[in-house]
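Every protein chain except one is present and positioned as in the full complex.
Order as written gives the chain letters A and B; numbering starts at 1 within each chain.
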Amino acid sequence: MRKLAIIGIGLIKWGELWEKSMRQIAAEAVFKCLEDAGTDRIDTMTIGNMSGGLFNGQEHLSSLIPDHMGRKNIPAMRIESACASGGMAVRTACLEVASGFSDYAIAVGVEKMTDISGNEATYALATAADQDYEAFHGVTFPGLYAMMAKAHMDRYGTTREQLSSVVIKNHYNGSLNPNAQFPFKITGDQVLKSPMVSDPLRLLDCSPITDGAAAVMITTLEEAKKLKKQPVFISGIGHASDSIALSSRKDILKLEAVELSTNTALKMAGKSIKDIDFAEVHDCFSIAEIMILEALGVVAPGEGGKASSDGLTGLDGDFPVNPSGGLKSKGHPVGATGVAQICEAVTQLRGDAGERQLENIRTGLTQNMGGSAGSSVVHILEVI
Amino acid sequence: MQVPRYWREIPKRYRLEAAQCKKCHNISFPEKFSCPECGSQDFKTIKLSGKGKISTHTIIRIAPEGFNDQVPYGMGIIEMDEGPRIMAQITDCDPEKLKTGDRMIYQFRRIREDGSTGVIMYAYKFVPDVGI
Partner (left out) sequence: MTGIVGYGTKIPRYRIKVEEIAKVWGADAPTYKRGLNLNEKSVPAPDEDCATLSVNAALNALKRAEIDPADIGAVYVGSESHPYAVKPTGTIVSEAIGACPYVHTADLEFACKAGTEGMFIALNLVKSGAVPYALAIGADTSQGAPGDALEYSAAAGAAAFIMGTDNLIAELKDTHCFMTDTPDFWRREYKHYPEHGGRFTGAPAYFKHVTGAVDAILGKTNMKPDDFKYVIFHQPNGKFPVLVAKKLGFTEQQYLPGLLSPTLGNTYSGSSPMGFAATLDIAMPGELILLISYGSGAGSDAFIFETTKRIEEVRDRAPKLKTQLDEHKIYIEYGTYAKFRKKILVPN
């Protein structure tokens, strides 16, 4: 297996991009990435996209996106794993390069979510749940995560304030990120006053609906070393699935797919979680970040809430999480999220993160998951 | 047109039919192709009693399409007395008053309809087991 490196990232400003189409934002991210990588070469392209079909009435992105880029003959494929589509697209690009099938593989994640109404978007997102045994009965994603939050509160005494601490921290970080959809600070009072969506989760506990795209260029470590820019080495990749329906799990507070994908990635990198300096994780809801902290092994089960409110995960904490602002503040264009997490990790490792730059970091972890953690993909990135 | 998908699940949705592994006796609801505990593909169909308790729950205040007229409504994972856990609406109650561990009982209810001219979909819901 060949060693892997990231030589380019491309990220655009996210938000409600009324004037831009899915194909436009995907192409923008790709060309920003090519510019950053200093190359035009694309041997293959993987496209992370959850539901072009439902959000835009458009499938077949493997033809659409290269075509719009003016590079219609690029071998491309779309990768779908609900909200983990982006991370899976990066992983698939890595497989292309590691195996020797391609030398330059670009992964682009894209989701254009505002072409349909909020109700329709809620429906499209709910297709990541078990349609026949969850969505059919009227449960929503906020509802599924609310049940996890309720169970976490019941079992571990996790508090409203601890949930809010995740939101406050991520919005603070996002306020320092010019690409974020909501780059402003939020107070605990604002969280408490936001409307209840699904008890105990309020509107400000939830990640938003976002249009966005992101891209990363993967090549071999040898190729990367020829370039001027400092390459970022991908030392670990992990990937796992879990039951699609939350009710099928013996313990709904155990994110097995996250645990397994993390352990696999750490093992491949020859590291333990203690060797990781920071993480970008899938905070689709405030409770998710708390539970992911536990699943990563950063804290023991039940201690994620307290760790968050104690400042463990802040920019100046011992284990900074979501310096980008996370899904909460940066936005959550589902198929793009996993790719954008890698972009942030690379930005941090390169020392290019400006006001939100973390100090003394060499190793970062990204964790991206689909649905109620029915799938999860983890990457470990390092500077040498 | 959701008719075939709806119709296919009727035995489970109407009658709570579950699959019990003949080898390790684990009960799956809905059924799985092979037993998640022991891998056996030898099952017998059993009918769940419809009695259980709330394992966790929430109140849906912003509903998906087709459920808007029901908000706010209770939704929870009901742990059946036989073991399996079922995601379902909790109806006929003040959802604010629901608590983890509350005893629940199956009722047959309308879930949603496919517009005003389409098929009406029925299935299990749960209600507090208050003896009515």
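We take it that contacts are C-beta pairs under 8 Å (C-beta built on N, C-alpha and C of every residue); 3 or more make two chains touch, one makes a residue touch a chain.
Note that the structure is predicted; figures quoted are calculated from it, not measured.
Visitor: Kindly name the visible chains that come into contact with the excluded chain.
Guide: Contacts of the unshown chain, counting the full complex: B.
Visitor: Give the residue, chosen from B:15, B:32, B:51 or B:103, that touches the chain omitted from the document.
Guide: B:15
Visitor: Pick out the residues on chain B that sit against the missing chain.
Guide: Touching the missing chain: residues 10, 14-15, 47, 69-70, 89, 91-92, 94, 107-111, 115-116, 120, 122, 125, 130-132.
Keep in mind that, in the parts below, only the chains that are shown with their structure count from here on.
Visitor: Need the CA-centroid distance for the pair chain A / chain B, whole Å please.
Guide: 32
Visitor: Can you list the chain B residues touching chain A in their complex?
Guide: Result: residues 5, 9, 30, 55-67, 70, 73, 75-77, 85-89, 100, 111-112, 121, 123, 125 of chain B touch chain A.
Visitor: Spell out the part of chain A that touches chain B in their complex, as residue ranges.
Guide: 119-120, 122-123, 126, 130-140, 142-143, 146-148, 150-151, 154, 195-201, 245-248, 252
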